[in-house]
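Structure in structure tokens, see below.
For this depiction, one protein chain was excluded, whereas all remaining protein chains were kept in their positions.
Up next, chain A:
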Amino acid sequence: MSKDSQMRAAINQKLIEMGERERLKELLRAKLVECGWKDQLKAHCKDVIREKGLEHVTVEDLVTEVTPKGRALVPDSVKKELLQRIRAFLAQHATL
């Protein structure tokens, strides 16, 4: 079990060090804007804010309301593409 967590830490380190994490983040961000995910979530945010009141809304409120919806709304094609990239990275670097 500790070996597993060690490997995870090493992979995460590598992802950050090689800049792949940043690239993946940028790719995901662009794809999500492109497919309208961002607009959908913004509309949802508007509902949440109206409900809670403009003055009283906090980042925590938004996170708890938005994250589950955000996870569900990611299109399959985007998810597939991202997973492919991650798998490719793992295949190259995890066996070392």
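By definition in this document, a contact is a pair of C-beta atoms (placed from the backbone, for glycine too) under 8 Å apart; a residue touches a chain by one contact, two chains touch by 3 or more; residues count from 1.
Rule of thumb we're sticking to: contacts and distances are computed from a predicted model.
Enquirer: As a check of understanding, state which of "Ubiquitin-related modifier 1 homolog", "Ataxin-7-like protein 3", "Trafficking protein particle complex subunit 6B" or "Rab proteins geranylgeranyltransferase" is the UniProt name of the chain not shown.
Expert: "Ataxin-7-like protein 3"
Enquirer: Since one chain has been left out of the picture, which residues of chain A touch it in the full complex?
Expert: The missing chain touches chain A at positions 4, 7-8, 11-12, 15, 21, 24-25, 28-29, 32, 38, 41-42, 45-46, 49, 54, 57-59, 62-63, 66-67, 70-71, 74, 79, 82-84, 86-88, 90-91, 94.
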